[in-house]
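Below is one structure; the comments refer to it alone.
What you see is the complex with one protein chain gone and the rest in place.
The first chain written gets the first letter, and so on, giving A and B; residue counts start at 1 in each chain.
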Amino acid sequence: METIGTDVVIVGGGLMGCSAALDLSRKGRSVVVLERGFVGAQASGVNFGLLRRQDRFLPQLPLANRAVEIWHRLENVVGEDCEVEIRGHLRFALDDEDMAVIEDYAAGAREYDFEIEILGGETLRRRWPWLSDRVVGAGWSPDDGVANPRLVTPAYARAARAAGADIREEHEAVEMTHDGGGFRIVTQNGLEVRASIMLNTAGAWSYHVSANFGEPVPLTAIGPPEAVTEPVPYFIEPTIQRVGSPVVVRQVQRGNVIIAGKPRGIADNVTNRAYVAPRSTLANMRKALEVVPSLGSLNLIRVWSGIEAALPDNLPVLGPSLTTPGLFHAFGFSGHGFQIGPAVGVVLSELAIDGRTETPIEPFTMGRFADYEGEGSDA
Amino acid sequence: MAMDDPRVVVVGAGPAGVRAAEALVKHGLRPLVIDEAPLSGGQIYRRPPPGFRRTTKELYGFEAAKAEAIHRTFDGLTDVIDYRPRTLAWNVQDRVLYTACDDVVTPVSFDALLLATGATDRVLPFPGWTLPGVYTLGGSQVALKHQGCAVGRRMVFLGSTPLLYLVAYQYARAGAEVAAVLDTAPFSAKVRAVPKLLSNTSMFVKGLYTMAALHRLGVAIEHGVRPVAVEGDDAVAGLRYRRRGEGEVRIDCDAVAFGFGLRPESQLADLADCDFRFDPVFHQWLPQCADDGRAGEGIYLAGDGARIGGADAAEVSGELAALSLIEDLGGGPGDKARSVELSRRLSSLVRFQAGLAGAFPWPADMARSLPDNAIVCRCERVTAGEVRQAVQRPLGGGCEINRAKAFSRIGMGRCQGRFCGLSSAEISAAAQDRDISSVGRLRGAGPVKPIKLATVLDE
Partner (left out) sequence: MPQFVRLKEKSRPRVTITVDGATVEALEGDTLLTALLTNGRRVRESEFGDGARAGFCVIGACQDCWVWMDGGERTRACTTYIAEGMTIFTHNPEWPWTTPA
């Protein structure tokens, strides 16, 4: 059996794990990442690619702002083009009630140094003439945007490897113990890793890790329904989403329009399959047409999904384990982890090195589920 | 699963679907038959549009009687089935089939689903294959049969399939100029396959007849060639190819029709969660079903959509799958004697197809030698070099074909990987020096064909 001693062992090679691995490696720590499949192949790789801050839980904005700063220079951080496009996010209103929600949120966001510009209907249509007449106003955040999720995590992993991290794909952690001195992790193919610090970034499989250390959580596996049209010339620059609606629309520069929404489909983290319910696809298509009516003539050519993990309050767990010293969790991002991912990695790195971070993460404490005794995702 | 009024759905109205529907009706069922075409018959027995005058003999040649029988049978069924032509079955999930017709989506719940979805040409790319004037063999045949048109003025036929000779013969007979028939398989492969091919004497004789007729018509036939590139700026002007052990040859033409056998239209089977395995004889991933068509609870596969067997096998397997379905629905033991007889015929026809697969081998080496700048995925314009780069980049799992898709966009386009899935897997396997069966297959995703965004849901 091969045995590796390392400062930090990271279970889960998604965006959170790989960005943590990069930061830790660059700060001179030895890191082993154990990924049961391939890096970035699940939630990190199959999501919509949305770098959106509007409508985020307000106390999460410091983390989101920190991520914006990283996204804007991502190519320098990871050394690869990940199709980051900062072209703004438009959260629009169809009536006064919607508008009040946008204005309330903008006022709250200002407290967190996030400026949202309020635009009226005429301004909107002058700038984006393809928007439906029904749109009466919007909140506009020009520093938000999109990135290609399929590229980002592998790019982080390669950068981390170049910085010295030992990244093992197809290594599933099957035994995890803490003996007071440190962690001992054994993989299905017989690799033993010993580390003083452990990060649980295992996405929909995080339940196994946390429960293993006496912290069960009500985590469920979900599959976001994503759909894409045939390519047409680029005209939708910002990402667009209605207040209170899960449907979000964007266009990639090469032409395809992507539509995401709800309800989330069935995801099976045992068979590794996630299904898109045809009815969700149809419902989301209809919603998209309410905003950009002229998309109606285009063809939908493909849907996809992947396995994400959600917690009942739709907030992640991010912070120290309450049972095991040296263990830190980051999971359950509930469908909005991509934007904050790079900042989560840095925060995890700070927690691993210093035991603390300047970024407020109290609302994401594991303590929310201290009384939970039930089963997790694949129950 | 005995039930009073079971909902049975057949997808496809080609030879397999027609024989299945016939058997279902005979056993007292009223199946829903969904077909994309406006008229039944499938691709092989496709009927001409109204106003066309050619006789069935002119249209279907040797197979005229079979075509007539299929058409007659289905025409006799339309009053006792629920027939929905011009309707696409675009997804299946949780025992509901999603259909679309004139931009209206109708979900159809079913107790049993029989998929007789047919096949398309199996292709391997070569430089210039996206130029106007390059068509599949099957496509060139349909143009002639269904529209009375040749796909070019001066034709080159290329590939490795019995269809190569048949279509070239049909074109030559119809008065088209056939500049050459280029078989990528060496002649020796055919000689070696003779013992297996003799399992179906009449088919074998028809094949020999076709080849002899081409000779008689003065058509040049070459064996063991490799295409190098289609030439032309805006459209086909010629084809460069390599003869065995010799240099390159250029031939003038304005159309190239090519194909390397068939691949099943297995997307719905995939969405219905059928198991798939790599079949080394047919050299592709095939949905798994028992010889009697059973492919999972309430799911039955028949015809070329399940495994490549040709039209005769499609008729047999369609009826056989229907009999299995009837038995499973609890309508008694079905017709055991008939099932046994059909199974026997099917296995003989499948043996013949295995012989054909040997006589017309898939030229996998074309993928290995494909230049980096050649387009592999015509929908998304992904090149061989981009696939290789996705495969060889460390981390992320590009070695597996669905991960290579994520990085390169191979198979992400309108056709859902129908025409690049197998070739990109070959390129991936070659780039890794691995066996093709180890790199996986592109997973299916709905809709199996494009549906309009402004589609209305009819519940």
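Here, a contact is a pair of C-beta atoms (placed from the backbone, for glycine too) under 8 Å apart; a residue touches a chain by one contact, two chains touch by 3 or more.
Since this is a predicted model, take the numbers as computed values, not measurements.
Student: Of A:S132, A:N148, A:S196 or A:T365, which one is in contact with the hidden chain?
Tutor: If we include the chain that is not displayed, A:S132 is the one touching it.
Student: Based on the whole complex, identify which of A:V292, A:L315, A:A330 or A:L351 touches the chain you can't see.
Tutor: A:V292
Student: Just one of B:G41, B:G238 or B:P450 touches the chain that is missing; which is it?
Tutor: In the complete complex, the chain left out is touched by residue B:P450.
Student: I need the residue numbers on chain B that touch the omitted chain, in ascending order.
Tutor: That gives, for chain B, the contact residues 36, 38, 43, 48-54, 58, 120-121, 130-136, 138-140, 142-144, 146-153, 174-176, 234-235, 254-255, 265, 375, 378-381, 413-415, 418-419, 449-450, 452.
Student: Write the list of chain A residues that the hidden chain touches.
Tutor: Touch set of chain A with respect to the missing chain: 125, 129-133, 230-233, 235, 254-255, 292-299, 301.
Please note the rule applied: only the chains that are shown with their structure count from here on.
Student: Take the average of all CA coordinates in chain A, do the same for chain B, and state the distance between these two points in whole angstrom.
Tutor: 40
Student: Sort out for me which residues of chain A touch chain B in the complex.
Tutor: On the chain A side, the touching residues are 37-41, 45, 150-151, 153-154, 157-158, 161, 167, 169, 228-230, 275-279, 281-282, 285, 288-289, 295-304.
Student: Which residues, counting only chain B, touch chain A once they are in their complex?
Tutor: Residues 90-91, 93, 96, 98, 105, 107, 393-397, 400, 403, 406-407, 412-414, 416, 445-447, 450-455, 457.
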